[in-house]
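A protein chain is absent from this complex, but the other protein chains hold their places.
Letters are used for the chains, namely A and B, taken in the order the chains are written, and counting of residues starts over at 1 for each.
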Amino acid sequence: MTRTARFVVFGIGTAVLVLLLGSAVFHLPAFGGTSHPYRDSTVTAALQRRAPNVVTSINFDQRGLDTFGEEAILLASVLGAITLLRPGKDETQRQRVPNAGRMLQGTRLAGYVLLPISLILGADVVVHGHLTPGGGFQGGVVLATGLHLSYVAGSYPALRRLRPLRWYEYGEAIGMGGVVALGVAGVLAGAGFLANVLPTGTFGQLVSAGTVPLFSIAIGIEVASGVVVLLAGFLEQDLAIAAKRGSR
Amino acid sequence: MSVFAYGTGLWLVLVGVFGVVRSRNLIHTVVCVAVAQSGTYVVLLAVGYQRGAVAPIFSSSSPPGTPVVDPVVQAMTLTDIVVSATVTALLLALVIQVAKRHGTIVPDELHALRG
Partner (left out) sequence: MSGTWTTALPALCVATPVAGSCVLLAAGRWAPRWAVDAIATAVTVLAAALATLLLVATTNGRVVQWAGGWPPRPHLTVGIVLVADRTNAGLAVLIFALATVALLFGWRYFDSVHAHYHALVLLFVAGMAGFALTGDLFDMFVFFELMGAAAYALTGFKIEDRDSVQGGLNFGVVNSLGAYLCLTGIGLLYAHTGQLGLPQLAAALAGHGDSPVVLASFVLIATGWLVKAAAVPFHFWLADAHAVAPAPVCVLFSGVMAPLGCYGVARVYWVVFHGVIPDSAAHRAFLVLGIATAAVGALLCWTQRHIKRLLAYSTIAHIGLFLIGIAALNRLGIAGTSLYLVGHAAVKGALFLLAGLLLSRYASVDELDLYGRARDHKAAGVAFVLAALALAGLPPFGTALGKSLLDDAGGSATLTAFTLAVSAVTGGAALRVALRVYFGIGHRPRIESTADVATGADEEPDTAPTSRTPATMAAAVVLLLAGGLAIGVVPGLATAVVPAATAFVDQAGYQAAALARSVAVPSRVLDTNWTVSGVLLGLLAAVFAVLVALTGLYVRTIPVWLRSGLHVLHRMHSGHIGDYAAWLVFGAAALAGLLALG
């Protein structure tokens, strides 16, 4: 289709949709209103399970199946991306990557100092997910990107040393497997898939809210490993994979 | 105010789709898909807002019983963000391979699948 035809088709469609959505917007409950029935139920349920962070309680306890599905999406996307970025039949993967150039000593020092701090921060966010804003996802991303400080403030060979890919793939499998195990544990305890079967402890303590911190840790491991593997796929594609001589 | 809040989200979704329609660069297309998704975040979070309420995390400063905003839409948005990030990564991996195999990332120049 020509560009004009495309715009005409889109224009007609958008005009009707704007009418439809516009009329819907005027009939929605007012912005900032007080009637949120699902919120009231979930807050009550979270407090019953001694979980101060209601969002984490929803994600890892009440609507845990959604999180299970979402972890599977992460796993599938990471697997898919690295499958798509694998070296093709007409390409090779270099083992030695040339150094990128000079790096200021100050930057290098900052990287060395911040890397362990980032990792500890990430672990803290993961483990305290049920108490403070955070949880497995956020902490996992902090962990993964913290690791890449060794590339940003260092060099690619430095990152490669810290990142034997095999172990991160195991990490992904362990993380997702951990979530499945928690789910099956719920079934074996007779309470249902992904049920919260551990004692809920005292409100506000680190060890409380049942299986929520365990679920959070499993997710944290999986997200961290998954993001590292994903970034590895892209970085290898850019820096290490090249066409074989004479193939293109 | 309601119309503005919800309308912003819906506008972002439609503008993202418009970006895909008029795009001349596949990376721009993938980012427009992400823009459309960020519109859904705005719609969801706008639905859950309550004036005068705080974040849904109870502590000594906001004891149980304080009005909080809707945590369900926040949980949904969190799921949505993870989905978006990973699917964007997948689409970008596909764009890299398209660039390699077709030698171009301009949609008008991709002629492999017709009819």
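Note that in this section a contact is a pair of C-beta atoms (placed from the backbone, for glycine too) under 8 Å apart; a residue touches a chain by one contact, two chains touch by 3 or more.
Not measured: the values here are computed from a predicted model.
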Which of A:Gly32, A:Gly88 or A:Pro157 contacts the chain that the document leaves out: A:Gly88
Of B:Ala53, B:Val68 or B:Val87, the residue in touch with the unshown chain: B:Val87
Among A:Thr14, A:Thr132 or A:Thr200, residue touching the chain not depicted: A:Thr14
Residue ranges of chain B at the interface with the undisplayed chain: 9-10, 13-14, 16-17, 20-23, 26, 29-30, 33, 36-37, 39-40, 43-44, 47, 72-73, 76, 79-80, 83, 86-87, 90-91, 94-95, 97-98, 101-102, 107-108, 110-115
Hidden partner interface residues of chain A, rising order: 1, 6-7, 9-10, 12-17, 20-21, 23-24, 26-29, 35-38, 40-42, 44-45, 58, 61-66, 68-70, 72-73, 75-77, 79-84, 86, 88-90, 166, 169-170, 172-174, 176-177, 180, 183-184, 186-187, 190-197
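The rule is short, and it goes like this: only the chains that are shown with their structure count from here on.
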Length of the line joining the C-alpha centres of chain A and chain B, rounded to whole Å: 15
Footprint of chain B on chain A - complex, ascending: 3, 6-7, 10, 14, 17-18, 21, 25-26, 28, 30-34, 36, 38-39, 42-43, 46-47, 52-55, 58-59, 63, 66-67, 70, 73-74, 76-78, 80-81, 84-85, 88, 132-133, 135, 137, 204, 223, 230, 233-234, 237
Of all residues in chain B, those that touch chain A in their complex: 1-7, 10, 14, 17-18, 21-22, 46-51, 55-59, 64, 67-72, 74-75, 78-79, 82-83, 86-87, 89-90, 92-94, 96-97, 100
